[in-house]
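Shown here: the complex without one of its protein chains, the others still in place.
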Amino acid sequence: MVEAYIGEYASGKSENAVNRALDLLERGRTVTLVDLDIVEPFYTLRPIKKELEAKGLSVIAWETGDTVGLGEAGNLLRGDMLWALRREGDIVLDIGYGVEGSKTLNLLHGAHQDPELRIIAVINISRPMTSSVQDVVDYVRDLGPVHAILNNTHLGEETDEQIIQEGAKVVAEAAKILGLPVEATAADEKFRPTLGETDAMGHPVRYLHRLMPKTFW
Amino acid sequence: MTVTSVMEPKMPKCWRQETKPHKFCPGCGHGDVLKALGTAIDELGIQDRVVFGCDIGCSLLSWDFFNFDSIQTHHGRTTPVITGVKRARPELICIAYMGDGGGYAIGSQHLVNAASRNERIFVLLANNAQYGMTGGQMAPTTLPGMKTETSPYGRDVEWTGNPTLGPEMVAAITPDSAYVARGTMSNLRQLTQMMKKALQNQIDGNGFSFVEALASCPTNWRTNAAKTWEFVEKEMPQYFKVGELKVPAKKEG
């Protein structure tokens, strides 16, 4: 299984990628998580790399102390990132934001030949660039190849069930126009008792343990 | 048991082994440009006289790359820092290393004036058509129509002008004793020769030396190996012609 999570700046790509990788790991699979956030060096996996590795994940990411002049010098990609698709087991890719969208995957050896690669666009309709059906459609069309959309609508601490369901509705409508499936709705673990297994549109719900707040810079 | 038969990549003598492998992204042009520079310095035997300054940007990653005394300067200010060293200690071989943003945008006034004054320094500039350090914004050398983070709809030359032609500009404002060339990482032998001539020009006390090197940035171009080479060898030379623009006449005697 090879999944790449892409999407708008601050849409929740990394949170979903990390949680997906941990979920697969819990099912006893071998999983490699790859950090390909190459536009701005913050909110990436570096700060929680060791914690994730301790859980048994293979993590391909920089460690902050190993970078030189973080944000003022290049060193964004490492050789092992490019060869990530040759790893054994499942691979979860966290693709950063940027005008080039899913073209970032061009950097990975074998990305275009990999029949298992699924590119999942993460959408939060509380993000101003993707706040309406038309915005989402335009945005996803601009990303390049995408296989599915994931509703990750939330408002941080202020999230409630209604916001998540509104996201599910907008994402479902956009997906229909785009002719793409909805992968799931993602929601914080605390909504499990109220939301249940599926959202109002019938999409499966993936519950998230929030790890990314620990990863600031 | 130590395995001794492992192939070690051949590196110039003046490279600092302790800092290798270097930290440029895979496929980055800087490594090749600095290999050409290292080879030129080895062949001229001037390692112990070199003072090397590097700019802010990806070129910063060269700050501990060589066994030379090296200075991290400020963004755009490598040319004046190195000029200051040379003016005070003319016996040193002074090299200013920078990217296209550092040389043609924020440091352009220094490039123009150092060239006009015919400073006896060597300015080496890697041109990869965007700002790699800050996440791929438009640079003076971004190609027309090219998408970057600050030209998300493609570079519009009506609004932002055409790619800067650095060596052409430097050639136009320097006296005959300057050396000016544009090389490319795709012809390292030629690039090395250009750097040797540039350094020799300084050694001879003739005048300003300037080499622009076309360099790759697959990370920010989002290109695989094949597309990267296509960009360097086909796309860039459409705007940036490779060759020598100014070669000082040999001194008599």
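A and B are the chain letters, set down in written order, and residue numbers restart from 1 in every chain.
Criterion: a residue touches a chain if its C-beta (ideal position, glycine included) is under 8 Å from a C-beta of that chain, and two chains touch if they have at least 3 such contacts.
The rule is short, and it goes like this: contacts and distances are computed from a predicted model.
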{"item": "The complex's invisible chain, by UniProt name, from \"Ferredoxin oxidoreductase\", \"Fumarate reductase subunit C\", \"Peptide ABC transporter substrate-binding protein\" or \"ABC-type sugar transport system, permease component\"", "value": "\"Ferredoxin oxidoreductase\""}
{"item": "Missing chain: touched chains present in the view", "value": "A, B"}
{"item": "Hidden-chain contact residue, picked from the options B:F52, B:F65, B:Y97 or B:Y131", "value": "B:Y131"}
{"item": "Residue touching the undisplayed chain, where the options are B:C28, B:I82 or B:I106", "value": "B:I106"}
{"item": "Options B:D32, B:E119 or B:E149, residue touching the unrepresented chain", "value": "B:E149"}
{"item": "Residue among B:T39, B:Q72 or B:T141 that touches the chain left out of view", "value": "B:Q72"}
{"item": "Positions on chain A contacted by the hidden chain, ascending", "value": "9-10, 40-43, 69-72, 124, 126-129, 131, 154-158, 216-217"}
{"item": "Residues in chain B touching the chain absent from view", "value": "56, 72, 74-76, 101, 104-108, 131, 134-135, 137-138, 140, 149-153, 159-160"}
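Following the convention adopted for this analysis, only the chains that are shown with their structure count from here on.
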{"item": "Interfacial residue positions of chain B with respect to chain A in the complex", "value": "23-26, 28, 30, 56-58, 60-61, 63, 132-136, 147-149, 152, 218-220, 222-224, 227"}
{"item": "Touching residues on chain A, where the partner in the complex is chain B", "value": "38-40, 67-69, 71-79, 81-82, 98-100, 103-104, 106-107, 109"}
